[in-house]
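With one protein chain held back, the other chains of the complex are shown just where they sit.
Let's look at subunit A:
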Amino acid sequence: MATPKTRASSFSRNVPSTAAPQVPGVKSGPNGTLFLSSGISDLDKILGGGFPLGSLVVVMEDPEAPHHMLLLRNFMSQGLVLNQPLLYASPAKDPRGFLGTLPSPVSSKDDKPLNRDSEQEKGLRIAWQYKKYFGENQQNSNSQRDNKFEFCNEFDLRKPLQRQFLSGQRVECMSTQDSPDLAALHDRCATFLKQFFRTDGNISGAGRIAIQSFCAPQCTYFDKEWHVLSFIRSLRSMIRSSNAVVILSFPPSLLSPSFSKRLQHMADTLLSVRAIPDEDKDLAKLLTGYQDMIGLLSVHKVARINTQVPIILEAATFSIKLQKRKFLVLECLNQAPVDGSSGTSYATSGSCSVSSKGGSLDF
């Protein structure tokens, strides 16, 4: 029973996972989906493999913190390192300037900050019934480690990406500031996605589109909320039939609540980033590792393509930390040890038992 299978439950499609896919940077996952890495290995793990090809990832910005830029930077760098073409749109007048802030991958293997130590788990005696699930996880993580550099890299946020990756053919940039009704952005996306049209055969390559600060206030289309929604709708339909992933960040506080909700519903994967207060004593007491935290990431929705089974996450909110000020890691929120004697609730149940003893009733 130790042979690891790809079926996690009887509800999943029994598609045998093929050997390493033809294209580097694309991983195959359960239910016949193909994944692209987000550039952050922790996020890939949380989302069950990465961003599925053909999905729309929406990041809700916090007006007080630039953490969405970290997600975008890692996403874009990962694509460039793996030779996946990129289209980048932003409301700045000169979007190419942002490319200078992309992080470069860590070169040596020894520098990896996290070790996936599945060896230690072998010492655990796992009950026979559960071994089949654990075996699958171990196999995944092992294969992930071998193909690690082909799928997901660790990025050093302090070193900029080398020039060779930013050559002209692979990166297209566009400014969304002057577009009155997003037609120009729509056409640009359409021509970009034509290269990755999905056919039934093997995929030739994958592409990435990153749209930053969609609906920023200085854009001309800022008030035209219905145009914005119809753009997203047609983008989704284009994306579904192509081998690409779109990541889009927008500030939800600047849209009217109903439109913000509609936009959120259109996402396949929905993430949000939040700022944390600085030097907050209460928060420092509540959480361990508060000093290293720079923000919070919440996962609201995870894309599920070809399956009806939802992913139920153990935790929906993660802390964003910078390890050694270089590497971006996501960690579960750990509550600091609190004196756990629940005095009040005990007293309540205590008085209940007193009354039930004193009286002569049984429930």
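Criterion: a contact is a pair of C-beta atoms (placed from the backbone, for glycine too) under 8 Å apart; a residue touches a chain by one contact, two chains touch by 3 or more; residues count from 1.
We take it that contacts and distances are computed from a predicted model.
Undergrad: The complex has one chain missing from view, so what does its UniProt entry call it, picking from "Dynein axonemal assembly factor 10", "Elongator complex protein 5", "Guanine nucleotide-binding protein G(I)/G(S)/G(T) subunit beta-3" or "Aminotransferase class I/classII large domain-containing protein"?
TA: This omitted chain is identified in its UniProt record as "Elongator complex protein 5".
Undergrad: For the chain not shown, which residue from A:219, A:235 or A:299 touches it across the whole complex?
TA: That would be A:219, which touches the missing chain.
Undergrad: Specify the residue from the set A:167, A:256 or A:308 that touches the hidden chain.
TA: Hidden-chain contact among the options goes to A:256.
Undergrad: Going by the touch rule given at the top, which residues of subunit A touch the chain that is not shown?
TA: Residues in contact with the chain left out: 63-67, 92-93, 177, 216-220, 222-223, 251, 253-256, 274-283, 286-287, 294-296, 317, 320, 333, 335, 338-344, 346-348, 350-363.
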